[in-house]
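In this view, the complex is presented without one of its protein chains, the others remaining in place.
Right after this comes chain A.
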Amino acid sequence: MEEGAKGTVTSLASMFPADEAQKAAKRVQDTIAEKHQELDRVKGFIADNASLVNLVQKLPEELHHDIMVPFGKVAFFPGRLVHTNEFMVLLGEGYYAERTSKQTVEILRRRGKALETHVDSLKSMIEDLETEALFFDRTASDAAEGLVEIREELSGEESDEGASESGRKEDAHSVSVKDKGKVLNEDEEYARLMSKLEELEKEELAAEAADNIEEETNEVDPDVVSEQSSFNQNLKDWEGSHSCKPPSHSEEGQASDEEFLSRKRQQPALLEKSNPNDPTITSSHKDKTSHGKEPSKNLRDPNVADKSLKLPALEGNDHAGSSNNEVSIQPSKPKFDSLRAFTGSIIERSPNLPINPGETSSTSSQVPSSQSSKPQSRFRMQRR
């Protein structure tokens, strides 16, 4: 027997050695033979009884019958039966009753019925024994073939562990019991089915619980999505304000960015006022991952505090600008993906825009940062 963490594998041969099973089968066969003998004997009694009933019915038809009267066991006298309607019937315990032919027949019929019930019980016993023998034979052959029994327990995480485990155990148990006798087969099968159903139900419940969790997360997602869309919106706004020709935006944007950045480097002070939409400003303080890659930004870090302070003030400015362009750009929403794709710079900036300072910082900082960090670096790579 091997003990595993998950379950046990037991070879049937170790539990029921083939020769032992065969011995058991042989013993059952012997019992069956015995029962068959008894059955034959009882059947003989029944036949005797029937013939006796016949005889008792016939004897009174004549006044006397010539017979050989037994005298001891080995001797006979030639004689005849007289008083043919008088029978002495043994009632048991040495008591005899004198009965007529009819009454005797009634007694004999009753005895016959008792014998028949005995035969029925013997037959059912033999049937039981035969199924038992069949099981032993099968077990013996299975053991000889090297069949193994695998028992596996459910993992302990589930709350319904106990119940399902017991179901499992019952399951395994039923498998072995099933072999033992087909008499119990149906009950066992039913129990097995029920336990299986229970298991399935539990699985379903577990799956539902998992779904709920997912749904909760999904419920959160819409916010994120809306935020994203708002970002997109902002992006559009910004684009609109930044450049009035979206199709040619990429080049222009890049060019302008570059111009803008170079300008910034030269005149940090000027940048604060004129470019509230510049990603570099906000990204410098929000997206620190990109900072490491951007030594140029690090240079500008000292200004960050000032800039961030001024951003809210700039927001209104931006909104005013964006509202104009919003309508015109919205129909071309599909473009945004492409826009986002090729103008990484735009996306990277949009989330960092100070436009939505009221937003919960956690979501706004999380989502854009992941989105922006990559395009930004790409943009920068393009730039440098």
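In the analysis below, contacts are C-beta pairs under 8 Å (C-beta built on N, C-alpha and C of every residue); 3 or more make two chains touch, one makes a residue touch a chain; residues count from 1.
We take it that contacts and distances are computed from a predicted model.
Engineer: Quick one: find the hidden chain's UniProt protein name among "Protein UXT homolog isoform X1", "SKP1 component dimerisation domain-containing protein", "Protein transport protein yip1" or "Deoxyribose-phosphate aldolase".
Structural biologist: Listed in its UniProt record, the absent chain's protein name reads "Protein UXT homolog isoform X1".
Engineer: With the missing chain put back, one of A:L55, A:A114, A:V148 or A:L205 would touch it. Which one?
Structural biologist: A:L55
Engineer: In the complete complex, the non-displayed chain touches which residues of chain A?
Structural biologist: 48-49, 51-52, 55-56, 59, 67-84, 86-90, 96, 104, 108, 111
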